[in-house]
Structures are given as C-alpha cells and as structure tokens.
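Mind having a look at this structure? Questions to follow.
Yeah, one chain of the complex is gone here, protein chain that is, but the others are all in their spots.
Right, chain A next:
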Amino acid sequence: MSKVKPVNHAKAAEAFLEDAPHLTFHDERLWDMRQKRDQQMHLLPEWQDLRTRASEIKEHTLANLPEYLEQFEANAKKNGIHVHWAADAAEHNRIVGEILEKHNAKSLIKSKSMVTEECDMRAYLEPRGVTVTETDLGERIQQLDDQMPSHIVVPAVHKLVPDVAKIFAKNYHTDPDEKSPQALAESQRMAARPVILSADAGMTGGNFLVAETGTFVVCTNEGNADLSSTVPNLHIATLGIERIVPRMADLGVFVRLLSRSALGSPITQYTTHFRGPQKGGEMHIVLVDNGRSARLGMEEFWTSLKCIRCGACMNTCPVYRRSGGLSYGAVYSGPIGAIIDPTFNERKYSTLPFASTMNGSCTNVCPVKINIHEQLYKWRRVLAEHHELPFVKREIMHMAGRLMGQPTLYRTAINGTEVALSTLPRFVLYNWLNPWGKHRELPHPVKQTFHSWYKENRLKKGKAQ
C-alpha cells in the first residue's frame, strides 16, 4: 500500500462547524430537500414499489452487464454514434483529448459530470491547450473557486451568496458585495453565453444509457446540457458503464424516482434523449470503467453500482449536513461516497466509513435500495482486516475486547467508579477522554453500580424481594 495519508474528515468537519452561518444554511437547505423528497413520496402511493422495481432492474442489469453494454454499443453505432471504451481515468482523458485534437478543438463547454471529476479531466486537458468551461452554475462556481463539487447534485451548496459574489468579482469583475442571487446568476449567464456560442466542442455526462435503443438520457434543471451538446457540432458524452438500463420502458421507473429523490421535484426541467449526432455533427460516447468492474466483483459492495447519483443519501445524512461535502476529500462525498471511495484508494479513504453513525436513514431514502449503512459496517471490518485502522484505535479495541471477555478484571475496572467517579473512567474511553469532554459534559458520578446494588438488594439474605 502506498504512503498516502488518510483523509482527516473529523478535522475538516470541525473547521466546517465553526462557521455558524454556513453550517446553518447547509443543514437547513439539505434538510429542506429531504422534506420535499418526503412530500413527493407521499404523493405517490407506489413509491416503495418503484424503489423495489428500480433495484431489481439495476441488479438484473449489473448481473448481465457485458451483454447489455454490447447491445448498447451495437445500437449506438447504428445510430451513428462513435463508442469508446475507457478502462480507467487515464484512458478516458486520453480518448477525450484525442477526439478534441482531431477536431482541433480548443474550447470545450461541458455540463455536469461526476465521471469527468472522477477522472480529473480538466487538469489533463488544460495543460494541453484546451479551455474547459463548466456550464452548470454550481459546477462553474466550483471550477472558478478551484474546488471539487461538494454535492453530486448541488455542487456549491456549501457556499453562501457573499462567497459567490466574491468569486464572480474576481473572475467577472462584478460587484464583490452583490447580494442578489438573481443578479449573480445573470452575470454568470452573460459570461457564459459568448463562450457557449463560440465553443468548438461540447461535453455532457449522462444519467442513463438505454441498451435496446443505443440512446442516452441527460437530466438537468438549467438546460445547460442541451446548450453544451447542441451548440457546437461535436458532442462528447461520458458515462460510467453502470449507467445502463435494458429498455426504454425502464426509464419510466428511474425518471420518476430521480428528481423526486434528489430535489423533491417531480421531474427535472430538462430530460433529453440523445439519439444520434445532429446534422453535420459528430457524437461520441466514452464508456468508463475506472474500477467499476472490480467493484462488481466485490461480493459485499457490488450493489453500490446501482447508484443513480441522486444525492438523497447526502441530503438525509446528519453527518454530511454538518460536515460539508469537501470534508470527505473525495469526488464522491456523503454516505454513497463513503462506500465507493475506498474502492478507489483503500488507505486514502479508510476514514470515511467511520464518518458515520450508521443510523440507516441513507438506506431508507435510497431510490434503488442500496443498503448503504450495512455496507459502511462491512467496510469497517474489511478496513480493520486490511490494517487500515489507526494503530491506537486498533490497540484500544484489542484491549477492550480482552477486558470484556474477563468478568473479574472487568468488575475491578468498573468498581473504581463507585469510589470516586469525578471523571469518566479510562476503561471506557482510554485516551479518547479529552474528545468527549471538548463539547460535552461527562456523565455524573453515582454512588453505586447496578451490579453492586443487585448484590445488596437481591442476593443478600433478608433483603430479597
């Protein structure tokens, strides 16, 4: 294993928590999305059936992934689409770079795509003379601020209006004290339009590949994917191989679940079916593996590939809402991130499955029924077995485990509490004593343990009930 340092989620989260206005907005905004999602759920009596159906379709498709992908490739080619296969991030970037080079394209406009984030594509293309412009508002804000998206649906949700005003002032020379979100959106529009109109190539991500038709679907709310894909003559779409569904009819299940789970709206503003290149244009699809096949082979974790990237698990996650997506130090944050990031780098993301109380709310909101909190639990075991736990924690658990197996020793430790319990005894928290007390009081001392009370009141002669 490399010498990569594990992400310090706890430390980053602590910094996030110190800023009250950002924290409150972040927590309330995402909780509001969860509430709206609940309202949509209540409007659809068949909600749970839809989740079951979606899960079944995804599991079936993943179990037959090669067949469906080949079917997609054949049909897409018939539609006049160029299909490329990328085994990893490097190959993905190389393929995109080559297509752009062939067309001498120097300006690329793109809509949101988690896969291009995963591949760190901008960092590859820009030194090669390609200017990449994000057209999704949130994603553009993140690009200008040189940050990863902090949420897979609302990438700049951790920022407030004044933050955006400062970033735009720096890049667009607008008023740094601008308070109106509408005015800020308008300045982005004014800055983006000329770039869009003069772009050499457009790139989009995608939500669904349809095997039987060889087409793909992109869902957005800003219409920017439609501009990005249709204004330039060259359209490159990049999608993970797990995005495939067998039939057009299956979309009836997923499209109904997607935006309701994500934002609590019945459907995205734009649901665009791409069937082939526009007249005189060229369309490419890059199908990206980048660890997905390996994940498919992981018995305990393969169902994480069912994910449709709605972000509902993030919105409901009380830890995510109070730590912000950037604290996960990964492209994918929140509960879903915590179970897929370790498949990219076990050491680096070894802390993420522990950045959870395993409360289970994520599993309940997941539209494709991924057992997220159970996978978090399983990851913890895998990471412990692979020696990816901090040494101190590992040793404490080892000692605690031995202590708990020996009643006499254990009782000696506990009895210390009867005498003078002015602090929490070391046997419970060991050297983690200080963290408990940093923002919390310790339990109050008691005169007698239950064990001792029981002996005195139930076992001693004459005192029995």
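In the analysis below, contacts are C-beta pairs under 8 Å (C-beta built on N, C-alpha and C of every residue); 3 or more make two chains touch, one makes a residue touch a chain; residues count from 1.
By our rule, contacts and distances are computed from a predicted model.
Chosen from "Succinate--CoA ligase [ADP-forming] subunit alpha", "ABC transporter permease", "Fe-S oxidoreductase" or "(2Fe-2S)-binding protein", the protein name that UniProt gives for the omitted chain reads "Fe-S oxidoreductase". The chain that is not drawn here is touched, among residues A:60, A:170, A:189 or A:394, by A:394.
Note that of A:184, A:199, A:336 or A:355, the residue touching the chain absent from this view is A:355. Of the options A:7, A:184, A:236 or A:383, the residue whose C-beta touches the omitted chain is A:383.
Checked against the full complex, the one of A:31, A:85 or A:172 touching the unshown chain is A:31. Listed here are the chain A residues that touch the chain not shown: 9-10, 13-14, 17, 23, 27, 31, 38, 41-42, 47-48, 316, 318-319, 322-323, 353-361, 363-365, 373, 377, 379-385, 389, 393-394, 397-398, 400-407, 410, 414, 417, 421, 425, 428-429, 432, 435-436, 438-444, 446, 448-451, 453-455, 458, 465.
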